[in-house]
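Take a look at the structure set out below.
Excluded from the complex is one protein chain; the other protein chains are retained at their positions.
Right, chain A next:
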Amino acid sequence: VYNHKGEVLISRVYRDDIGRNAVDAFRVNVIHARQQVRSPVNMIARTSFFHVKRSNIWLCAVSKKNLNAALVFQFLYKMLEVMGSYFGKINEENIKNNFVLIYELLDELLDYGYPQNTDTGVLKTFITQQGVKSQTKEETTKITNQVTGQIAWRREGIKYRRNELFLDVVESVNLLMSPQGQVLSAHVSGRVLMKSYLSGMPECKFGINDKVIVESRRAADSSSAAGATKSGHIAIDDCQFHQCVKLSKFDTEHAISFIPPDGEFELMRYRNTKDISLPFRVIPLVREIGRTKMEVKVVVKSNFKPSLLAQKVEVRIPTPLNTSGVQVICMKGKARYKASDNAIVWKIKRMGGMKEWQLSAEIDLLNATDKAKKWTRPPISMNFEVPFAASGFKVRYLKVFESKLNYSDHDVIKWVRYIGKSGLYETRC
């Protein structure tokens, strides 16, 4: 772990073949490299360096072996996550403040270069910085069993007075549109976040309106579902699950069943490319008037039920580097030219469905000298939040079973919420 100056904050050597000089090699060749390094993996003198950068902090893994590169990066991200959950923001100050803790964590996270247990919840049961003082034998065996156990993500004996669970379906809509309004690529990447406050070791079953799952279910009990021809199923391209989900069961029966970790976690991720209802359309019109003037018109159309409200709508219209002044007129919301970002930022707090608003701007340019770099017209990007899932994703049911404790599915209070957010939502101009 380095700070932005290339000073070492944390360094832990797991294998003998890496010496202290590797530390300097990375500093000289990557952090202070004359040309910015163009790859996250670099080989210097037959030693491979993997790095990830978070704000000002460089996280670097070093090896001489032919190891699993995907595993290394996945681990580095996991490490950021674990550190983040222990002491918040990853910055130099926090790392210095917690260096003993980090060493202790590294001890558990990795052994001889092999990732071990990286689940924050479990780590917190025995790395606390308060010092493990007088633990009884039972307590420690409980800890070790849990650390290595089959269900490493949940400890036993959790009790809540109120059994509650929250489901958030968060989708980010990604779009790349040509200036002519043709969709070049669009996909939704969705996440199902769950917060569970359930007692005991509950087993959950989760149902969604995925075509494959629904169809296989129907085939299974065709007698009961005769005539059920209502559509509204979506075709999910691919989905991934938290490690608590029994993957083999999903593969054979298309059932999502799991014992959830306590607290908040990401149950599944999915990706969808078909039949996406795009919440917004951006229609740009750029005209260059001579060498010192440009005219931009942008129309934003909302394309969803009028009863729904979109929030935090923001359109960024990039301007050339040699912009000297901008006059903006917009019907709704506020628009300002931000010289530091080289963009006009148009903010609309709320926007109902099926509306169409326009912004027009005149951009004055400094006389472009030959030296001035060519402007490459970055795309217009957009941010928003809408209260529905653009892919049409629906939660059909979530059932909770706990055989040992006496509460049933009906006693659990469940909350479901859908949020559609913008991912990379861009229109070229």
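Heads up, the rule we're going with is that contacts are C-beta pairs under 8 Å (C-beta built on N, C-alpha and C of every residue); 3 or more make two chains touch, one makes a residue touch a chain; residues count from 1.
We take it that contacts and distances are computed from a predicted model.
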item	value
Chain not displayed: protein name in its UniProt record ("Trafficking protein particle complex subunit 2", "Tax1-binding protein 3", "AP complex subunit beta" or "Pyruvate dehydrogenase E1 component subunit alpha")	"AP complex subunit beta"
Of A:N68, A:Q311 or A:S324, the one touching the omitted chain in the full complex	A:N68
Residue touching the undisplayed chain, where the options are A:Q243, A:Q311 or A:Q327	A:Q243
Interface with the unshown chain - residue positions in chain A	7-16, 20, 23, 38-41, 43, 45-46, 48, 50, 52, 63-71, 73-77, 84-88, 93, 96-101, 103-104, 107, 111-112, 114-120, 124, 126, 128-132, 135, 137, 140-141, 143-145, 147-150, 152, 160-162, 164, 166, 168, 170, 176, 178, 184-185, 187, 189, 193, 195, 197, 237-243, 246-248, 250-251, 262-264, 266, 269, 271, 373-374, 376-379, 419, 424, 426, 428
